[in-house]
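Only a portion of the chains appears, each positioned as in the full assembly.
In order of appearance the chains are A and B, and numbering begins at 1 in each one.
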Amino acid sequence: MKNEDTLKRLKTITGHMGGVVRMVEEDAYCIDVIRQIQAVQAALNKVSAAILENHLNSCVTTAIRGEDPLERERVMREITDVFESATKV
Amino acid sequence: MKNEDTLKRLKTITGHMGGVVRMVEEDAYCIDVIRQIQAVQAALNKVSAAILENHLNSCVTTAIRGEDPLERERVMREITDVFESATKV
């Protein structure tokens, strides 16, 4: 199941975040903390892309093959929106 | 035509880039130059999202409604790829 893979990755990232919390508790060097935060963000990008891929293969495909033009427009607008936001985080 | 809008925006951004070149030629303050570069990048994000929206409404829709599963997979993979890259630029 694809969902299991997403869950596993998100749990790993949450664990990584716990590690960043400990680094700050132990007064780690600022730049090292920032680098770990950037690693967490890169991992979040990968999992977002995987979730989007699932979405394209399920909901979006159903909508595009469906008969409802408003629903088609809605799902496409959502993809454009998350794409535009992706560049802002 | 949608294409005309994309072209117009890209030409405006190219003009903006010319302005950044002039700022550096005239020894503008570094931080002001960086801010103008960031403004150019934000404008590029918007035009990318608009191009993606056109693409979803044309090529992707055609592929998803079509009979070729490999072609469907190819167009979806491309979208996931540009989404993932979007977060890295």
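Quick notes
As a convention for this text, a contact is a pair of C-beta atoms (placed from the backbone, for glycine too) under 8 Å apart; a residue touches a chain by one contact, two chains touch by 3 or more.
Keep in mind the model is a prediction, meaning the values are calculated, not measured.
Whole-complex copy count, one sequence throughout, 2 copies displayed: 4.
Methods note: only the chains that are shown with their structure count from here on.
Against chain A, the residues of chain B that register as touching in their complex are 45-46, 48-50, 52-53, 56-57, 60-61, 64-65, 72, 76-77, 79-80, 82-84, 86-89.
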